[in-house]
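Once you've had a glance at the structure underneath, I'll fire off some questions.
Here the complex is missing a single protein chain, while all its other protein chains stay put.
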Amino acid sequence: MILSALIFIPMLAALLLILVPKEKTDLFRWIALAASSIQLVLVAFLIQNYDQSLAGINQAETYQFVEKFDWIRVSAGSYGILEITYFLGVDGLSLPMLILTALVGLIGVISSFTIDKHVKGYFISYLILLSAMTGVFVALDFFLFYLFWELMLIPMYFLIGIWGGPRREYAAIKFFLYTFIGSLLMLLVIIGLYFSYVTNPGAAPEQMVHSFSMVSMMNQQNLLPGSLLSAEHWRHIAFLLMFLGFAVKIPMFPFHTWLPDAHVEAPTPISVILAGVLLKMGTYGLVRVMMPVFPESWLYFAWGIGLFGVINILYGALAAMGQTDLKKLIAYSSVSHMGFVLLGLASLSTEGVTGAVYQMFSHGLISAMLFLAVGVIYDRAHHREIDGFGGLAKQMPVYAGWTLFAFFASLGLPALSGFVAEALVFMGSFSQPVTQNLAIVSTLGMLITAIYYLWTYQKVFTGELNPKYAGYPDLTGRELTMLSVLGAAILIAGIYPSLLTDLMTSSVNHLNDLVKSAGTASAGLN
Amino acid sequence: MNLDALITYTLTSTALLQPELLVAVGLMLILVTDLFLKKTVQKWISVLFFLVMGLALISLSRQSEVQAQVFSGMISIDGYSVFFKYLFVVSALLAGVMSLFSEELNQNRRRLGEYFIVMTGMVLGMMLMAGAANLLMMFVAIELVSLSSYILVSYLKDDKISNESGVKYIIYGSFSSGLMIYGISLIYGITGTLSLSEMNAVLQNPAATIDPVTLTIAVLLVLGGLGYKVAAAPFHFWAPDAYQGAPTPVAAFLSVAPKAAGFAMMLRFFKTVFFGSATQDGYVPLASLDWVSILAVISVLTMTIGNVTALWQQNVKRMLAYSSIAHAGYILMGVLLLSDSGIAAMMFYLAYYLIMNLGAFYVTMLLGDRVQSYELDDWRGLGFRAPVLAVPMVIFLASLIGIPGTVGFTGKFLLFVAVLQQGSLYFWLALIAVANSVVSAFYYFKVAKILFLKKSADPHAEPVTAPVPAVVLLFVFAVPTIVLGIWWSPLYNWAMASVRMITG
Amino acid sequence: MTQETLIQAAIAVLLLPLVSYLVQLAAGRRLPRQGDWLATGFLGLAFVLALTIALYFLSAFDQTLVYSANFQWLNLGKDWSIQIGLKLDNLSAVTLAMVTLISFLVHLFSIAYLHDDDRYATYFGYLGLFTFSMLGIVLSDNLFSMYMFWELVGLSSYLLIGFWFHKKEAAAASTKAFVTNRIGDIGMWLGILILWSQFYTVNLDEIASGIQNGQFTLSTGWLTLGGILLFMGAVGKSAQFPLHVWLPDAMEGPTPVSALIHAATMVAAGVYFIARVFIILTPDALTVIAVVGAFTAFMAATMALTQNDIKRILAYSTVSQLGYMIMGLGVGAYSAAVFHLFTHAFFKAALFLGSGAVIYAMHHEQDIREMGGLRKKLPVTFVTYLIATSALAGLPLFSGFLSKDAIIAGGWGWASFQGGGWYTLIPSLGLAAALLTAFYMGRQVFLVFFGEPRNQDKFDHAHEVPAVMWIPLVVLSVLSLFPVFSLNPLAGDSGWFMNLIPSLQSVVPGVDGAARLAGLAELTHHAHWTTVVSSILMTLTGLAIAFVIYMKKAVDADKLAASLRPLYLMSFNKWYFDELYEVTVVRGNIVLAKVSAFFDTFVIDFLVNVTGFIVGFFGLLVRKFQTGKVQSYIAFAVIGILVFFVLKGIL
Partner (left out) sequence: MESLTLNHFLTLSAVLFSLGVFGVMTRRNAVVVLMGIELMLNSANINLIAFSRYNGNMDGQMLAIFVIVLAAAEAAVALAIILNLYSNYNTVNLDEVDQLKE
C-alpha cells in the first residue's frame, strides 16, 4: 500500500485543510509541509527496499511495490470485457521521478510560505497537484495514468490563475487548453489501444479481456489481429497523435509557447513545480509509454524525434538569449534542456537513454533552483528585467554565489548533475549512426547556453552596484536552505551519478533491448 | 377476440403500466388537493408531488425484468424504457426540490400548485415517450410533454422575458409537431400501419413497393419533430431563448429530462423501423435508407454550433443552454452508431448529464438569486465570497468539460469507446468531438475564471451564503458527480442490460 | 616507496588544494588573517609531497616508469564502463611538482599583494580551486576526467579573472575567457566523442593500444579530424590563433593570478594535453598543429611590440611562447616542447610576479611609459626580472635558450624531414618570433628599469617590495638558470629533463612511428648548431634594436611608428581580431537571438493565438443566426430539412 499512501497522503492532507478555518494560515503551511515531508520519507523507504536487478517495463512481475486491484470490469457487449485496474508499480524509470517529485514538492512547499493570499485555497490546490503528479509516475494502468494526468490540470489552472502575475488569466487558460487538446488526442489513442490489445489472446470474442494495463500493451503478442492498431499506418498515426499529447507537456518545439507564459505568470513555487516536475511528465510518458508500446514507430521516427530535440536545444537556447525577462530566459532554457532528453531517447543507446532520464532528474533540480533564485530577487526588486539590475554580487554575495552555481549547473559544468546527463546524451547520440549528425549539431547548444547565462550573470550581478538595490538583504535562512539543499543534490548527482544510474540501469537496458528487438523486425536503425 | 380475453388483456396491460398510472392518478390528486389548499400552505403541494414520484420510483423498481407490449403494441415496457423512466422521475424529483429553493418561483407567494401539476403531467408524458412503440402513442406523448413544458417555461406570468420565451417556444414547438404529424401521416400512408414493428416488417418485405422519396420526406419531417425535442441543429434555435427565459429549475429540468425522452424515442424509432437484425457490432440498415450519415452531419453541426456560440455568452443560463445543445451533439454520436455500446453510452451519458447539468443549473440558480443577476460580469470574484457554492460549481464545470474523475469524463469516454469500436470508420467524428471539447473547456472555465480569478467589483463585498438544506442538496449533486465518475460499472452494466432488452 | 603510497600521495596532493578551497569558502572570513596561512600551508604541504613524488621518479630515472590507478565511475550494465583514474609517470610527476611550486609561490606573493582586498579569503579559496582542477588535468589518465577538470579550470579562471567584478572590464573579460574556451572545449569534446564511439573507453592508454591494433574502424581522415578536434581544446586553453583573444583581456585579473593561471600553468594545460594525446595524432593533424603554433608565435610577438601595459606585453609574449610549444609538438619535438613548457612556466611566472611587484610599487600603475629608472628603487625585483627576461629572450646560459633552441632545431629537422619546401616556413617563423621577443622584452626592460623616471611623483613613492613578494621572485629566477635543467648551456637535449621525458613515437596505423622518430631525431641533430648560431644572432639583433631605440634614443620611437604607421596600427590593434569577432561572432549571436525571440513571439505564438481567434470568430458568425425572431428559427428549420433532403439525394 506504500504507493497508494505516497499518492493519497497529500490528497488527504488537502481534505484535512478543508476543515481548517481559513484564518489559521500557519496551520495550512505546516500541514502541507508535513504531508510532503512524509512523501519524501516514503520515497526514501522505497529506495531502501528497491531491488536494482529487476527491470519492469513490459514485465508485470518485475515491477516493485505493485498494487493491483480490479477497478472496473464490465462486459462491453459483443466486444468482450472492458477492464480497468488500479495498477501501481515502480521500476527504474519511475523511481527517479518519484525522488524528484518528492524533493521538489517539498522545496515547493517551503517556498510557498511566502504566499499570503487565499492561503487555504492555495495549499489545497497545491497538495492535489502533488498527488496528481505522484500518481502519474506510478500508474501502470492507462486509465489511471490519464486520470492523474488530467487531474493535475485544474489545480494548476487555479494556481497560475489566482496567485499568478499580471497576465495570469491568459497564461492559465493557455496552459489549460494546450495541455487539454494534447491529452484528448492521447485519450483517443488510449481507447484505440484498449481495443487492439487483450490480456488473454485467443479467447472467444465474448471472453476477451480488453485491459487498460500499459504493461499488457507493451507485449506485442497481446495485439489483436485485425484490430485497428494492428495496421502499421494506423500505428504510426496513433503514435504521432499520442506523441503530440506528450510533446505539448515536454514542451517540444513548436508546441512550447505556453511554457514561457505560464512560467512568467506563475508564482515562484509553481514555476518550480512546473519546470521541476511537470515538464518531466511529458518525457516520462515517452519512456513509459511511447517507446515500449510503439517500438517500431519509435524506431521509424527516431531521427525526426532527435531532430526536434536538436531544434529544441538550439532554438530554445537562442530564444533564451533574446529574452529580457529573467524568468522567461530560464523558461526558454528549460525548452532547450528538455531537448537533450528527446535527443537521448532518439539515440536508443544505453548511454543516451540513461542520459535522457538523468537529464529529466537533473533538470528538475536545476530548473527548480534557477526559479527559486529568480524568485529571491523578484521578491526584493519586484521586477525581473535583466538590464534593470547590476552589481548585485556586491550587495548579496551569498545569493550571487548560489545563482552562479545554478547557472553553471545549467550550462553543464562538470561535477554538477547537468554535465553528467548531457555528456551521456552526447555519447549515446553520437555513437549511434541515426543521431550522429544531430549530436554534432547539438553541441553548439553548449556554447550558446554558456553565452546567455554568463551574459545574464554579467548584467545582473557584476559591475558597479546599482544604487537602487543598495540595502537589499542577502538570502534569508529559508531561501538559503532551499537553495543549498538543491545545490547539494545537484553536486552529489554530478560527482557520483552511480547513486541514481544504478537504480535505473536494468530498466533502461531492458527498454532499449525491447525497442531494438522490435526494430530488427521492421526497418529501423542498424 | 372475446370479451373476457379482452378484459384480462386490458387488466394485465394496466397492471404492467403501473408507474404511468400512478403518476396519472397523482396528477389528478394534486390537481384536486390544490383546489382546496389555502395559499398559506402552498408548499405542502410539493410534498404530495414528491410522494407521487417516490411511489413511481418504487413501482418502477419492480419492473426491472419486465419485457412486454401493452395495449395492442401501443406501449412497450422493457429495460430500455424503464431505465429512462427512472431518469425522468429522478430528475423530476431533483428539479422539484430545486424549485423549492428558487426565489423567482416563490417570490410574492406565487401559487406552486399548477407548477407541480404541470410537472407531473410532463413526467407522465415523458414516461409514455420512452415506451411508445406506435406513432400514435409517440405523437400523443410528445404533445403532452410539449404542452406542459410550454406552460412551465412561461410560468412567470408577469415576467416579460419568461413570457417571450414561452411564446417563441410554443410557436416553434407546435410548428414542429405540425411537421411531425404530417410526416407521420405520410409514413402511415406508405406502410399502412402506425406500429413501429409492423412498419419494420413492411419495409423489410421485399415484395412491398416503397417510394423512397416520399419515405425520405416523411422521415425527415419526423426527424424535425424529434430534433426539436432534443434540440439538435438545425432545430435547436428555440432552446437558448426558452432556457434563458424559463425559471431556472424549469430550464434545468428541460435541459435534461425531455432531451432524454427525445433521445429515447428517436432511438427506438430509428432502431425499430429502419434497421434489420442486429449483428456483432451495430445493426444492418435497410437498403437505401442510410440515416447514419444524416445523423452524423446533424451531430457535428449540433456540437459545433452549440460550443462556438456558447463562447460568446455573457448570461450563464444562456451559456448553459448552448452547452446543452453541444452535449446533445455528443450524445447523437452514440445514437448514430446504433451499436449496443453506442446506445449504452448514450443512455449512460444522459444519466450522467442529468446529474452534472442539474447541478450546474442549481448552483447557477443559487448564485443568480443571491446576486440578482445571471450576467457573468456581476459574478466577478464571487468564488471567494461563496466558496461553498462556487467550488461545487467548478466540479460541475470540470465534469461538463470532461475532466477525468468526474461523471462527465466517464460519459464522454464511453462515447469515444463506442465510436472507436467501429474502427477507423468514425475516427473523424471523434476528432471533431475532441476539438469541440477543447472549445467547450474555454467557456466553461470562463465561469471559473470569473468566479475565482477576477476581483469582485467592491472589495468589501460580504460573503454569500445559502440555507443549509440548499447546500445539502448541492452536495447531493456534487458528490455523485465525483463518486459515480470513479465508480461506474453498476450503471454501465444496467445500461448495457437495458439495451439488450429493447423491443420494437 | 611502494606504488600505493605514491598514488595516495598523489591523491593527497590533488585534494589538499580542494580542501583549502572548501575551508576558505566555508570559514575563511572567520579565520585569523582570513586563513591565508592555512591556504598557503596546504599548498606548501602539497608541494612537498609533489616534490617527493617527483624526486622519486627522477631518482628512478626510468623513462617507462608508470604508476596508475583508476576506479569505476559509471557502469550502465554493459560490457563497457567509464573508468576514471590517475596516472603517474615522469611527465605528470614533474608537472605536479612544477604546478604546486608555482601555486605555492603565488600564494605567498598574494599575501602581500592582496592584503587589503575585502574578498581576501575568497581569493585564496579560488586559488585552491584552480590548483585542484589543474592538478586534476595533470594526473588524469583518461579523456573524460581530463575534460571535467579542463572545464573546472575554465571555471576557476572565470572566477579569478572576474575577481574584481565591480570593474566592467574584468567582468567582460571573464565572460569572454570562459566562452572562448567553451568553443575550444566543444571541439575537444567532439574529438573525445569520436574516440569514445570507436573504443567505448576514455582511458588514453587503451585508446592508444586500440588505435595501434587497428581497431579504429573509420578512415584515417576521421582520426586526423579527431586529433584536430582535440587540438581545438588546446587552442582554446593555450590561447592559440584564432582563439587567442581572451588571454590579453584576462590580465584584468589580479597580477598573481596572471602569473599562476595565465602564464605558468593553465595556459600550458593545452600543451600538456596535446603531449598526452601526442601518440595518437596523425602526421596531418600534427602539421596543422605546427602551422597554428608557428603562426601564433609570430603573430603574438608582433602584437607585443607596441603595447604599453606591462602586463599585456607579457600576456602576448605568453601567447607567443605557447605558440612555440604547440609548434614544437607539431613538428614532433615532443620533449623540447614539454621542456619549454617548464622553463617558460618558471621565467614567465617570475616575469609576471616581477611586473606585479613593479605595479605594486608604483601603486597600481601599469603603463610602462609612466615608469623608468626603477632599478635603483627595486634592486631585487630588477635583478630577477632581468634574469627572467634573458631567459625569455633566449640568451645563452638561461633556461629559455635551451628549450626554445631545441624547438626551433626540431622545426628545421621536421622541415627537412618533410622535404623542405614551404615547410621551412615554420621554423623561420619561429626564428622571426625570437627576434621580436628579444626586441619587445628589451624595450620593456629599458623603459621600466633604465633611463629617467617619467613620472617623478610615482617614482618617489616607489620602494622595494616586502619579503613575501621578492622571495618567490628569487626562487623563480634561480629556476630560470641553465644549470637547473642542463649542465651544457648550449644543448638542452643533453640535460636530464629531455632524457627523462623522451619523444614518443606515434601509434597511428600506416605511420612507421619508430622510423619517423629516428628520422626526426637525426635531422634535428644536424640542424642543432646552425640553430644555436642563428637564434643567438636573432636575439642579439632584437636586443640591439631595442637598445638603440629606447636606451640610446638614436632613433625616435614615435617617428619610427609614424613612418611605419600601417604596420604600427596593425600591431597596436592586435591585428583587429577583437573588432572582427565583435562584428561577426558577437553581433551575429545577438542578432540571431533577437530574431528567434521575435520569431517565437510573433510567429509561433501568434499562430497559436490565431487558431483561437478563428474559432471565436466562427462563433460570432454562427451567433448571428440566433436572430431572436421565432419565425426565422422556423425558416432555418425548414431550410435545414430541405438541405438534408438534397443531401439524402446525394448520399
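Details
By written order: A, B and C. Residues from 1 in each chain.
Here is the rule we go by: a contact is a pair of C-beta atoms (placed from the backbone, for glycine too) under 8 Å apart; a residue touches a chain by one contact, two chains touch by 3 or more.
The shown structure was predicted, so the numbers you read here are calculated from the model rather than taken from an experiment.
Every shown chain touched by the omitted chain in the complete complex is listed here: B, C.
When the whole complex is considered, the residue among B:Gly178, B:Pro212, B:Pro463 or B:Pro490 that touches the unshown chain is B:Gly178. Checked against the hidden chain, the listed residues B:Val66, B:Val167, B:Val297 or B:Ile482 yield one contact partner: B:Val167. Residues 135-136, 139-140, 143, 147, 150-151, 154, 157-158, 160-161, 163-168, 170-171, 174-175, 177-179, 181-182, 184-186, 188-189, 192-194, 240-241, 244-245, 312, 318 of chain B touch the missing chain (whole complex, contact as defined above). Chain C meets the missing chain through residues 623-624, 626-631, 634-635, 638.
Please note the rule applied: only the chains that are shown with their structure count from here on.
With centres taken as mean Cα positions, chain C sits 80 Å from chain B. Chain A and chain C have centres, each the mean of its CA atoms, that are 39 Å apart.
Residue positions of chain C with contacts to 2 or more other chains are 612.
Shared contact sites, meaning residues of chain A that touch two or more other chains, fall at 177. Those residues of chain B that touch chain A in the complex are listed here as 280-281, 339-341, 344, 384, 387, 394, 398, 401, 403-405, 409, 413, 416-417, 420-421, 423-424, 427, 430-431, 434-435, 437-438, 441-442, 445, 448-449, 452-453, 487-489, 492-493, 496, 499.
Chain A contributes residues 174, 177-178, 254, 257-258, 260, 315, 318-323, 350-351, 354, 391, 393-394, 408, 413-415, 419-420, 423, 426-427, 430-431, 436, 439-440, 443-444, 446-448, 450-452, 454-455, 457-458, 461-465, 497-498, 501, 505-506, 508-509 to its touches with chain C in the complex. In the complex of the two chains, the chain A residues touching chain B come out as 72-79, 82, 118, 121, 146-147, 149-151, 153-154, 157-158, 161-162, 168-169, 172-173, 176-177, 180-181, 184-185, 187-188, 191-192, 194-195, 205, 228, 234.
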